[in-house]
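For this view, one protein chain was removed and the others were kept in their places.
In this document, chain identifiers A and B correspond to the written order of the chains, with residue numbering beginning at 1 in each.
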Amino acid sequence: QSVQIYGIADVSVGSFKESGGKRTEQVASGRMATSFLGFRATEDLGGGLQAIVTLEHFMRMDTGEAGRFAGDSFWSRNANVGIRGDFGFIRLGRMGTPLFVNTLSFNPFVDSFGFSPAIRTIYQGGIGKLSGDSGWNNAVGYGTPRFGGFNANLLVSAGEGAGEGPNIGGSLQYASGPLALGLAAQKVQTAFSRGDETAWQLGASYDFGVVKAFGQVGRIKEGETFVGAARAAGYDTRDRTLQAGVSVPVTATGKVLASYGEAKTTGARDSKRSFTSLAYDHNLSKRTDVYAVVMFDKLQGQDRAATTAVGIRHNF
Amino acid sequence: QSVQIYGIADVSVGSFKESGGKRTEQVASGRMATSFLGFRATEDLGGGLQAIVTLEHFMRMDTGEAGRFAGDSFWSRNANVGIRGDFGFIRLGRMGTPLFVNTLSFNPFVDSFGFSPAIRTIYQGGIGKLSGDSGWNNAVGYGTPRFGGFNANLLVSAGEGAGEGPNIGGSLQYASGPLALGLAAQKVQTAFSRGDETAWQLGASYDFGVVKAFGQVGRIKEGETFVGAARAAGYDTRDRTLQAGVSVPVTATGKVLASYGEAKTTGARDSKRSFTSLAYDHNLSKRTDVYAVVMFDKLQGQDRAATTAVGIRHNF
Partner (left out) sequence: QSVQIYGIADVSVGSFKESGGKRTEQVASGRMATSFLGFRATEDLGGGLQAIVTLEHFMRMDTGEAGRFAGDSFWSRNANVGIRGDFGFIRLGRMGTPLFVNTLSFNPFVDSFGFSPAIRTIYQGGIGKLSGDSGWNNAVGYGTPRFGGFNANLLVSAGEGAGEGPNIGGSLQYASGPLALGLAAQKVQTAFSRGDETAWQLGASYDFGVVKAFGQVGRIKEGETFVGAARAAGYDTRDRTLQAGVSVPVTATGKVLASYGEAKTTGARDSKRSFTSLAYDHNLSKRTDVYAVVMFDKLQGQDRAATTAVGIRHNF
């Protein structure tokens, strides 16, 4: 059989509250890592080439529903086919963006849509939120091989005359020993923004051994067309995002994670949102861990909200 | 590969009629056993512990549609992750309720939503129908190991401020030689009932060898808040359910199944519905069987309806 099945099952139990929102006790799916089921088919084409099909389905394990939210597409994590070789790789279909990969790569909570201050401020926070999803439809992606520690990615998404796109994004990564650096940028055209939105982000991590440190700074800027009515409606904004965090291995199987992230909006509206997350993550095995998290969420003008949760995550 | 794929494909052809309804000739999916596709990932954590992810998808094989009905969630049979060990098991996510397991365990037609009088009266009959699904969202389930023939299950479902829940359910089972006993109870809070609904069910089976006998009695009681307008609207009801059946192995590969079940409603409305099912089930192999069923359905004040069907079921 040439098809691999894999994924992540993440469910937590906790007391959740957004800044300005209502507290609820929940059994929640995918807060630490978005639960998904994947299928990957590969074929060796000879000459160092390989054909790869990736189909990845997000699901909500608390309710059994497909997708990350109502209306999400079934294969929203990845749905693409491509070829990998000495030249790097090229993929066609739906896939994650370079800016999203940069966001998850340089913070200790990785791609946690529940608890990562970086993800929350940029992809989920309202304030500072990027236009466009963490994955793009109708895309062609190219990634270089690694040259002396460097590699780069480029992603283009066709507009197809519909609301979103054409979009373009790219990134440049450097890794050498304990140091990793990443710079990503993107330009998104959406029906909502009625104009271009440009964003960039610089990330870095350094593994000191006793602690791994992470940092990110970024900007999101609404485009030139955002004047007049759009400005009056509060769309014409500039956002500044930053994140700093650490991952501290405290035992052979446990580590402490801490991260602070904020997004500050100026322009048509002034606002600020910040998240502070602290977690203990314990590995039961190579593929299964349990964790306890506390997260503080503060939206300007609203109360400081605390969320606490314990959960289990299994990589299969 | 650590992921198992399994399921049931059940399709029958027949002349179907509900009491008071219209007769239609149908190719129908999942009447004898609801068709599903499952994925199970397991990992040995050491120390007798095991991590388990279960994702189970109901589908309608007659139309190719996902779910048991329009609007059903994709992974409605099971979507959970948990740990199993000497302590029993704990699971988080969506999973079947103890009362549902008790209902299917002590009747010869098991979980047949088409032909089991027990399932039909309690989960599908209108009269006597439980509030809440056969599986609950946002749930935490715990099951004990077996002690001297006994084991118990507990399931709690968070309300999360939405319509349904918090719910709680539990069961106690005993099995020794030919005898099996089960007692299950649950309390459900739904947006529809605007109050608590409590239900319990006692089930028993005894395998005499030449015949295996099954019996169930139960009660469903709408809560205290059901007064005034709700009573006038006919929601304030008490239901009494019972079922008696046999499974008779007539050849090495064939058995006859017979079951009678009824639900009697009193309170704001008086009503009664009964089902009588008779089937011959023939095993073509360990995992494939074919069957012929006749079922009579009688709703108080309506005609006695007869359904006849032949079908094939494959466990994969």
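The definition used in the following text is that a residue touches a chain if its C-beta (ideal position, glycine included) is under 8 Å from a C-beta of that chain, and two chains touch if they have at least 3 such contacts.
Quick caveat: nothing in here was measured; it's all calculated off a predicted structure.
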Full-complex contact with the absent chain, from A:16, A:75 or A:200:
A:75
Of A:2, A:251, A:266 or A:302, the residue touching the omitted chain is A:2
Tell me where the left-out chain touches chain A, residue by residue.
1-3, 5, 39, 41, 43-46, 49, 51, 53, 55, 66, 73-83, 92-94, 135, 137-140, 157-161
Absent-chain interface residues of chain B come out as 1, 4-7, 9-13, 22, 24-29, 37, 59-66, 74, 284-285, 287-288, 311-314, 316
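Just so we're on the same page, only the chains that are shown with their structure count from here on.
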Which integer distance in Å separates the CA centroid of chain A from that of chain B?
40
